[in-house]
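Note that one protein chain is taken out, while the other chains of the complex remain in position.
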Amino acid sequence: MEVLNYPLEITYIVASILFILGLKGLSHPESARRGMHFAEIGMLLAVVGTLLSGEIVSWEWILSGIVIGSVIGTLMAVFMPMTAMPQRIAISHAFGALAAVLVGINEYVVHTEKAYGIMPALGFEVLFGALTVTGSLMAFGKLQGIIPSAPITYKGQNIVNIGLFFLVLGMFVYLIFFPFDAAIFFTMITISFLIGIFIVMPIGGADMPVVLSLMNSYAGLAAAATGFAINNKVLIIAGSLDGSSGFILSIIMSKAMNRSFANVLFGAVGSPQVDTSKLHEERPINRFTVEDTKFVLEQADRVVIVPGYGMAVAQAQHTVRELSDALEKRGVKVDFAIHPVAGRMPGHMNVLLAEANVSYDQLLEMEVINPTMDTADVCIVIGANDVVNPAARTEKSSPIYGMPIIDVDKAKTVIVMKRSMATGFAGIENPLFYESNTKMLFGDAKNVLQELVAEFKKN
Amino acid sequence: MEVLNYPLEITYIVASILFILGLKGLSHPESARRGMHFAEIGMLLAVVGTLLSGEIVSWEWILSGIVIGSVIGTLMAVFMPMTAMPQRIAISHAFGALAAVLVGINEYVVHTEKAYGIMPALGFEVLFGALTVTGSLMAFGKLQGIIPSAPITYKGQNIVNIGLFFLVLGMFVYLIFFPFDAAIFFTMITISFLIGIFIVMPIGGADMPVVLSLMNSYAGLAAAATGFAINNKVLIIAGSLDGSSGFILSIIMSKAMNRSFANVLFGAVGSPQVDTSKLHEERPINRFTVEDTKFVLEQADRVVIVPGYGMAVAQAQHTVRELSDALEKRGVKVDFAIHPVAGRMPGHMNVLLAEANVSYDQLLEMEVINPTMDTADVCIVIGANDVVNPAARTEKSSPIYGMPIIDVDKAKTVIVMKRSMATGFAGIENPLFYESNTKMLFGDAKNVLQELVAEFKKN
Amino acid sequence: MTNLVELLYILILAGFVGFEVIKRVTPTLHTPLMSATNAISGISLVGSLVAAGSDHFTSQMLGFVAVTAATINVVGGFLITERMLKMFKRKERK
Partner (left out) sequence: MTNLVELLYILILAGFVGFEVIKRVTPTLHTPLMSATNAISGISLVGSLVAAGSDHFTSQMLGFVAVTAATINVVGGFLITERMLKMFKRKERK
């Protein structure tokens, strides 16, 4: 029996409570910052408590690590553009998981006798940790454009992946019974690293957000397993919180993309490769100019703006805000309709518009705005496509049938800003564009919006 | 170190999960019954697991207890009228807490050496258990009318109660350091029994629902303490669930009654004793007959029914359903508006109306119905008073100012059914009755409704 | 209590779970909630069984009364909750 260090244990309990309260704060923008302060204090307590616990006998490596880590972390946080958020989260998962793997290896090689009793937890820890490290790095590479973002596939890929998976599983079971076999231990880690690479390889860049959330979940599981291995409850709790978070976000995304969750969980995520060139129907569309748009907007009492991935690509969020200001100055009521998976990351549109100083109570969720959509005079769709595709409501044969969408087609006039008739992420045709009340305003979102704002400024 | 009985521990884990899932089911009437089945299976598993754990060496007392308990429990459940629900819950709390106290005493007298190490938990257990037993019995007596329901007060009451409280606290602390003093242990239990009686004595019968919820909370705490004492995790979890439930319901009630929670927690709950005889203003009221009412209802497209404590007193729920059916047959849309503290128990109105076969999706919560209240042609208030008092919105000086109410006064016509101009639970005047669009229909709710339904049946 | 710290964690976490879960219980079912938690608090039955089933006479007596009381709670509580919940129905409306 180890002797319990009660002050340390109490500190850890308090830290756990603070983490939970921190995440509870995120239920509303009002309480979010206070919540994060709770979580930060929790982390500080856990660290300081550990440092003062009496287990620390040498300080030089700790200090070096903390200083170097803080500098790198601060630089990354301060100089990173908001648009690079997915990459940053990806690489950060890799770091977190790496720490878990190293702690696990240390337990195994240094505290050998103790490690043997806790092999199940230790195995989980290094296994999940290792595949999260390389999986996240792959995701980072694809998002950053270092690795080609297209799916990399080859014949027999599934067989190789499944084979490796069972190989690792076998080694894990073997180690539980014969933990002394260090060669197998390290081989298992190496193969786990490989699996991380292999399972992300065949996944297209656009699907990376789902991968990110899964990695979040896995990193959480690795941390929880570490908690079991070193008998540390705060690790178990923090790990479970992360695990649930990643899990729930993956569910939300897969639901909103109309994919089964199993499909996502087992890594069979691939960008749909539809040849869109032949899709365009020969039905007529209505084109609008910037002047037409201004004319229609001037008549409106209520305008709803629906942003999508195109707004992020064009970096048009600030210009959108200017348009909204110009309209409000003329007494028009402006709301933003935010679809849960607009963009490429949960909450993507909200962060961009918040960055551009749009008030968060103007950002309405799909369920809130849809019932009022028929009272909108004009709906401006800015670089959104799939999330406003009425085929999800009407066409049983459509791959997105059943997915909830923003009912822009119920507004009196719909103005769609995009560069072409091209399809969005799902690669499917959008009948909205051919509706009689839909007007197409072609061009890069930022350029078009700048012209429009300039028009409003003229008089 | 005790040797762990893993199958038993796993059974307990599963039972804990099932309890949580069971309560989660209550988030919707649709999932509620399945949820309760989960909780029942959880309980069965916990009991069977314990019986098979190998710790049981004699069966006769167990079997007798289970048989007798089951018979009494079944009889109580089958023959109890729905209106006696508060009493039943009260007495049931007493039984649950009694079990906790007896388990605690047994630990102390039989497993003496072990008990001494766990005195803090044991003390909590018997202390909270004992005061819950007598407190619940008192509440039962008041609700059932065995004990006069009026507050029983005497000079110096507060001083006596506070004195006893500190006495018990002192003994508890003493026992932690000198656990061998059995006399003190049993004196402490005896005084706790007294405290339970004394704290409920000065509380009026109408305030018993708050007492009930608090007793629920205390019973939960006693169970959780038992869990600490006998190192049983499922007791801790079930106890925490009960504790939170009682706590949250007390908060909801005290909020809806416009009392501070501290006021409730520290037992200073008393029925407001306002002399209502002189309150009635000399302003004119509009009286309605049953025929008038029928006439107005026939013209209506949408009718909202607001039940209150008077409906429960008159046992009028079935007749209300008949009225609603008669109206619906004529094509009138009928909704029920349920205030969170209408009646004398959280959810009181819902249970009564469900008993009378009203569909639960017709029972709308206050927040849902209020925004639509101005589209109601007629609003029928049946034995409700405080929960429809517009003074809560307008009169800053009113004791209920700020309490959320159902905005019946926004309907085109309001028909109020009650026996007189008497006040309700809060003992305050209701300006609603003097509004020009309010019509008073005096009489016992059941009688009046029966006449009304008969009128509708005539033609 | 060698595992006091762990039990504390369990208490705190179960409190959080209880709080979150109970907060989401629909007000429509607040009365069934009261009787359901009442039934669940009969979990003291588990401790009572061990006492009643021991070979020590005092334990048996205390345990017998405790088992009876807790069983009333469990059986009565669940039956009455079921009875109430059975009443909550959605009618097919035309």
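Going in written order, the chains are labelled A, B and C, and every chain counts its residues from 1.
Please note the rule applied: a residue touches a chain if its C-beta (ideal position, glycine included) is under 8 Å from a C-beta of that chain, and two chains touch if they have at least 3 such contacts.
What you see is a predicted model; the values in this text were computed from it and never measured.
Engineer: Need the list of shown chains touched by the one chain that isn't shown.
Structural biologist: Computed over the complete complex, the missing chain touches A, B, C.
Engineer: Thinking of the whole complex, not just what is shown, which of A:G123, A:G204 or A:G246 touches the missing chain?
Structural biologist: The one listed residue touching the chain not shown is A:G246.
Engineer: Which of A:L143, A:A316 or A:I338 sits in contact with the chain that's absent?
Structural biologist: A:I338
Engineer: Out of A:G123, A:P179, A:G220 or A:P390, point to the residue that touches the absent chain in the complete complex.
Structural biologist: Looking across A:G123, A:P179, A:G220 or A:P390, the contact with the absent chain belongs to A:G220.
Engineer: If I consider the whole complex, including the chain that's not displayed, which of A:L164, A:V351, A:M373 or A:M421 touches that chain?
Structural biologist: The one listed residue touching the chain not shown is A:V351.
Engineer: Determine and list the chain A residues touching the chain excluded from the picture.
Structural biologist: Residue positions of chain A that touch the missing chain: 1, 19-20, 22-24, 26-30, 32-33, 36, 39-40, 43, 46-47, 50-51, 55-59, 61-62, 64-66, 68-70, 72-74, 76-78, 80, 82, 85, 88-89, 92-93, 95-96, 98-100, 102-103, 105-106, 109-110, 117-118, 121, 212-213, 216, 219-220, 222-224, 226-228, 230-246, 248-249, 252, 338, 340, 345-348, 350-351, 354-355, 357, 359-361, 363, 365.
Engineer: Applying the definition given at the start, please give the residues of chain B touching the unseen chain.
Structural biologist: On the chain B side, contact with the omitted chain comes from 1, 4, 6, 9, 13, 16-17, 20, 233, 237.
Engineer: Just checking the interface: what residues of chain C touch the absent partner chain?
Structural biologist: Residues of chain C in touch with the missing chain: 2-3, 6-7, 9-10, 13-14, 16-17, 20-21, 24.
Assume only the chains that are shown with their structure count from here on.
Engineer: Can you pull out the chain pair that has more C-beta pairs in contact than any other?
Structural biologist: Of all chain pairs, the one joined by the most C-beta contacts is B-C.
Engineer: For chain C, which residues are shared contacts with two or more other chains?
Structural biologist: 2
Engineer: Mind pulling the residue numbers of chain A that touch at least two other chains?
Structural biologist: Correct list: empty.
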